[in-house]
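Handing you a structure now.
Every protein chain of the complex appears in place save one, which is left out.
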Amino acid sequence: MVMSLHYSLYSNVKLPLFCYKPASEFGSKFHPNLFIKNSSEPECLNQLCPPANQSVAAIVFGDGSSHSRLYPLTKRRSEGAIPIAGNYRLIDAVVSNCINSNITKIYALTQYNSTSLNSHLSRAYSGARLSKEGFVEVIAAYQSPDDNGWFQGTADAIRRCLWLLEEYPVVEFLVLPGYHLYKMDYQKLIDTHRRSKADITVSVFGNKKGEDLGFGIFKLNDENLVLEFRENHEMSTRKSLSVENLVNFDDNEKCNFPSMGIYVINRNIMIKLLTEYFPTANDLKSELIPGAISLGMKIHAYQFNGYWEDMRTIEAYYRANMETIQKTNKAYNFHDRDSPLYTLPRHLPPTLVTDAVITDSVIGDGCILSKCRIKGTVVGMRTRIGDKAVIEDSVIMGSDTYHQTGISEGEHTSIPVGIGEGSIIRKAIIDKNARIGKNVMIINKDNVQDGNMEANGYIIAGGIIVIIRSAIIPDGSIL
Amino acid sequence: MVMSLHYSLYSNVKLPLFCYKPASEFGSKFHPNLFIKNSSEPECLNQLCPPANQSVAAIVFGDGSSHSRLYPLTKRRSEGAIPIAGNYRLIDAVVSNCINSNITKIYALTQYNSTSLNSHLSRAYSGARLSKEGFVEVIAAYQSPDDNGWFQGTADAIRRCLWLLEEYPVVEFLVLPGYHLYKMDYQKLIDTHRRSKADITVSVFGNKKGEDLGFGIFKLNDENLVLEFRENHEMSTRKSLSVENLVNFDDNEKCNFPSMGIYVINRNIMIKLLTEYFPTANDLKSELIPGAISLGMKIHAYQFNGYWEDMRTIEAYYRANMETIQKTNKAYNFHDRDSPLYTLPRHLPPTLVTDAVITDSVIGDGCILSKCRIKGTVVGMRTRIGDKAVIEDSVIMGSDTYHQTGISEGEHTSIPVGIGEGSIIRKAIIDKNARIGKNVMIINKDNVQDGNMEANGYIIAGGIIVIIRSAIIPDGSIL
Amino acid sequence: MVMSLHYSLYSNVKLPLFCYKPASEFGSKFHPNLFIKNSSEPECLNQLCPPANQSVAAIVFGDGSSHSRLYPLTKRRSEGAIPIAGNYRLIDAVVSNCINSNITKIYALTQYNSTSLNSHLSRAYSGARLSKEGFVEVIAAYQSPDDNGWFQGTADAIRRCLWLLEEYPVVEFLVLPGYHLYKMDYQKLIDTHRRSKADITVSVFGNKKGEDLGFGIFKLNDENLVLEFRENHEMSTRKSLSVENLVNFDDNEKCNFPSMGIYVINRNIMIKLLTEYFPTANDLKSELIPGAISLGMKIHAYQFNGYWEDMRTIEAYYRANMETIQKTNKAYNFHDRDSPLYTLPRHLPPTLVTDAVITDSVIGDGCILSKCRIKGTVVGMRTRIGDKAVIEDSVIMGSDTYHQTGISEGEHTSIPVGIGEGSIIRKAIIDKNARIGKNVMIINKDNVQDGNMEANGYIIAGGIIVIIRSAIIPDGSIL
Partner (left out) sequence: MVMSLHYSLYSNVKLPLFCYKPASEFGSKFHPNLFIKNSSEPECLNQLCPPANQSVAAIVFGDGSSHSRLYPLTKRRSEGAIPIAGNYRLIDAVVSNCINSNITKIYALTQYNSTSLNSHLSRAYSGARLSKEGFVEVIAAYQSPDDNGWFQGTADAIRRCLWLLEEYPVVEFLVLPGYHLYKMDYQKLIDTHRRSKADITVSVFGNKKGEDLGFGIFKLNDENLVLEFRENHEMSTRKSLSVENLVNFDDNEKCNFPSMGIYVINRNIMIKLLTEYFPTANDLKSELIPGAISLGMKIHAYQFNGYWEDMRTIEAYYRANMETIQKTNKAYNFHDRDSPLYTLPRHLPPTLVTDAVITDSVIGDGCILSKCRIKGTVVGMRTRIGDKAVIEDSVIMGSDTYHQTGISEGEHTSIPVGIGEGSIIRKAIIDKNARIGKNVMIINKDNVQDGNMEANGYIIAGGIIVIIRSAIIPDGSIL
């Protein structure tokens, strides 16, 4: 029987942290089928005690680094603000995870190309959809009497905002990179943390044992306690000061798990690490975490085995978009009623389709699609595609407004935003507000793997042509 | 030259009511092309003085009558709440006209099946998008110490709300039916009213001279002054008390214009008509307006010649939807940046298309379309269409949520909301949340013109099959 | 020890419905004092399973009856819309109770003078402050093809809205009168309901045993099960059809508890009562509840012993306001951070005080108080009080806007909204937007108990003078 099993797991706890009650106990006449659930889990497994909205604050990092390998998508925006899957920005995935996990105190820390991210977060999450005391507070890097510099790293950023983060008496901080695509109920992670009475709990990715996903590798013992930490130095985009003291792991991959950059840290542990033990450390991953290990703190690991895409490169970003168009998508369900993906509310007109053949594609709101053929493509909001255009295996980000005539840095052009008549696009990423002329071919004709043609409005990365935001590609061009 | 022409038109006015200034006068270095306009009108023709947002209040009637010929679309909702064009409700057209005409004091009067209309208006227009003192205030019929009855007609409704309508010191009331599809800059109507110094100005439809569109016919003189009013009694859905005194018009259609049910009435004229002159009149159209004529008031007519669709019948509603899918749509431009159509903001996922052939159709937000063929069809929000389904010349309203399993009035069904695999639908209207099973044929096989099969989940009107809201059509049915 | 006690209470349940965990178990370094709580309750006692926001829908009745004894406060508004305590409307108390109890699906049913209530609810609770799937949906009485009449009573109202109320698969409905002032965590009530496996649970008021507060009296047995129901016919404002079958209670007051009009009813029980067992019953209190008793359903009682004020009369309303100004107010804490009272957000200027002596009073937002004396008075938003005015033991509701000059039903007056210079007001209620001239004395000089001087702008009830909304009291008047 389920319940006794449930109990035996934590017989030393005496009391389940999660509420659980079979539906049959809800009053004499209750009909169990009235619950509409997609999952077969017990009804009430998603409540923490104290509840997450009162006891946890999320700290979301909206940008990776200034040396992003996602350039030119990050030319004018931070990583979290990159459009994805037609209607969204990358950071919506993590913020929606928080909301769906009942975490409603969310601080978003930004400093790199932060404008569009800040604008999106302010408008998409201001008040609405967060319960009575919830908020998404954007903290942009700032100068102060104490410190005139930029955030020097993730640890430095948190330290400098501590005066603000301490405002609410939360029990744990949940540190999250803001540019990954995945669904996780953080309540399960926090529950694991509380049950294990750890000082810090890290989330590790069970599907890529032994790899370094950019956040280092943890060696675990049988009870999921962290023994050691190691970084692949080539992966590291920031210099780490204290990695000398990391041992070389043996090659037993079984116990080497990649970190996901997700940490649950007890409030007082966070404060002590930042202000007492390592007051000059700048980076959380490469300084604070190794430091905590060296101090003998109890660091537990939570294994996550679901879909997770980090999108560190153009290729990874392209692949993640391609995965969103598969109907049998176990990867990431955008249409899940129980854990919806939130974003900026809009009121766009419906998509107008004239004689198009559309295969295996995702179509954002308010597009205008003429007699074109679209296959395996993500078509973003307000995209306009002309007659006889053929789009295959591509990501079209769409546009910010309708009818924007050609004004671009002083010049005038007659090429409107969108894809012109007769143009052919294959395996390309077309950033927002780009103007592709008529009979253009974006097909990587010379099969270039990597090249920088920024002056001409595009770059090539991993064989994928990326047309830069607001770029103009004249009629008849062949790329 | 434009300006002198402009002046000569109203040389007796001495001063233009509209501001007008050629772009070339804006400072020495101003570049005229910086303005992005779709129209060729002078820049500033859309400002009234005093401005509309301070001097005009709109009174919108959300429902026609309880004997709507739009049944069963009005079974659970009033006419203004009927979904249209995939993403909208009918009343959005009129409310958006108001907002785009700078009229931001909007009272919506309702009493028939008002729940979904009230809910839509409250959520779609609460605060946002209306400027600092704007509002859309829903006034549902109510009982009071003075009067325990329902609104007895349009005049009675306004009279009973006068205490509230008087709250702001507006100059004119603009009376609007809330269930017509058209774009009108009401500022031009009001400008005409002010210039002519009329007591009342009525909007007439220039394209259907001699017809009665349900609001009667006005006979005009050469200066657009109303001479007489006539109603087609068969058209009238409410009894009119005072039509005896209306003369029969001669057959000169040239001067007989159909009323659009749109009236600009000076505030004090409105108060006097309702409380002094005709304190027991119930209907505006058939009692107040003829009464005002008989009193010798100055009633001016404003001729409107654009697209206008009244949607009094299932056929008209069907036709209006079909018109929204034409690309060369002079009828009604949903993608116009300058006069957008507002509605409830949403954050739905993009539409997911698997191998569909879509021709001349409009696709609402968040649909899931499998290997189907869609032609000449309006596909509403969250519509799910199964493999091998064929939809032609139809209106699919979509659904309110995803994954709604089959609970309908106590029964359980395994048919999900949407269109099942292999089903064929031609010239039909599928209301919200309907569950069409697999291999269903909705083709009006017996070519019935009108029929009531409500017990089976549909009716037929004008040869169009209308599947009722939340109806269930079992697998293999042939209608 | 607390925990074992906790268990022994429901040893037959085997599992606690509420989560409970001592703070000391939260991880090794957790500091218990980080929790800031005003109460000494265990941390997590306020979570239901399934949580209230997913499993409970509240049905709030915004108006009592058309024969309200609160007239003239209800002349233009329903009971729930009456201003209270300077900044609020009565219904805010009940809606805030819902929000603070994690109940976020709230239907407000109205039909009597519903305009200002609907407007308040739409603007105050639209989206914001309710979590991701929450709403306050106003359902005004409406005509439909099935039924052209008004709601004939509480049961009839719910029956006619059942198609809408069934939209979400909730487990219980919580029926609430919307015009009472009290704080209750409805989660405790629902928890009691679920533990007892009752069909219906009623809330009874422990502090007034034997009295009928307008909702009848329940006779309970030792296990808090309802045995019988009785109404005081003089109290009843609606005719009850089925009270013949009610026995006369014996005089043992110990087991006779007044109903508070608050019911938790299982969803399927509600549907069966309304559609199968009593399909023609109009009233919930006097028909459905006695009917459920007669059918032998399990009806449990939940005893509430806190502050509760029903405000059925002018005197009760006056008294409730007077209680809000006591600092040692155990009655109703408006400044409680953990269960705040929500209302329409405003951005009024601060109150400007010139040389006032203010004693034991409550001052709403944005008042302008001159050299006046205010004692024991509730002063509402935007109240303007002139020099040398003296206000004692009164309720001043304030005004809707600033600087409103004297336009009232066609007449012009130079008396501005507010209290004029030198006026003296004692034990009075001044409704909104009233214009009290200079040197007016509102002192009930003839010591009248009850009188209707509505033509002069006021009535007297229980010795309290009530100045009617927007009334004008000329300079020098002595009332």
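The letters A, B and C name the chains in turn, as written, and every chain counts its residues from 1.
Quick note on the criterion: a contact is a pair of C-beta atoms (placed from the backbone, for glycine too) under 8 Å apart; a residue touches a chain by one contact, two chains touch by 3 or more.
Remember, it's a predicted structure, so these values are computed and weren't measured experimentally.
Asker: Which residue among B:267, B:285 or B:438 touches the omitted chain?
Answerer: Considering all chains, including the one not shown, the answer is B:267.
Asker: For the full complex, which residue in B:105, B:194 or B:427 touches the chain that was left out?
Answerer: Of the listed residues, the one touching the omitted chain is B:194.
Asker: Using the touch definition from the top, which of C:59, C:85, C:255 or C:284 touches the missing chain?
Answerer: Only one of C:59, C:85, C:255 or C:284 touches the chain omitted from view, namely C:85.
Asker: In the whole complex, not just what's shown, which of C:221, C:294, C:401 or C:452 touches the removed chain?
Answerer: Checking each option in C:221, C:294, C:401 or C:452, the one touching the absent chain turns out to be C:401.
Asker: Out of C:57, C:363, C:389 or C:419, point to the residue that touches the absent chain in the complete complex.
Answerer: Reading the full complex, the residue touching the unseen chain is C:363.
Asker: Determine and list the subunit C residues touching the chain excluded from the picture.
Answerer: 33-34, 36, 38, 85-87, 124, 325, 327, 334-337, 340-366, 368, 370, 378-379, 401-405, 407, 412
Asker: Using the document's contact rule, name the residues of subunit A that touch the chain not shown here.
Answerer: Within subunit A, the residues touching the omitted chain are 66, 71, 74-76, 110-115, 118-119, 122-123, 126-127, 137-145, 148, 150, 161, 163-164, 169, 271, 400, 407, 410.
Basically, only the chains that are shown with their structure count from here on.
Asker: Since subunit B and subunit C are copies that touch, just let me know if over half of their interface numbering is common to both, same, or not, different.
Answerer: Same-residue interface.
Asker: Please identify which chain has its centre, taken as the mean of its CA atoms, farthest from the centre of subunit B.
Answerer: When every chain centre is compared against subunit B, the largest gap points to A.
Asker: Just give me the whole-number Å value for how far the CA centre of subunit A lies from that of subunit C.
Answerer: Taking the average C-alpha coordinate of subunit A and of subunit C, the gap between them is 44 Å.
Asker: Taking each chain's centre as its mean C-alpha position, how far apart are subunit B and subunit C in Å?
Answerer: Centre-to-centre distance between subunit B and subunit C: 38 Å.
Asker: Residues of subunit C that touch two or more other chains: which are they?
Answerer: If we look for residues of subunit C contacting two or more partner chains, we find 127, 169.
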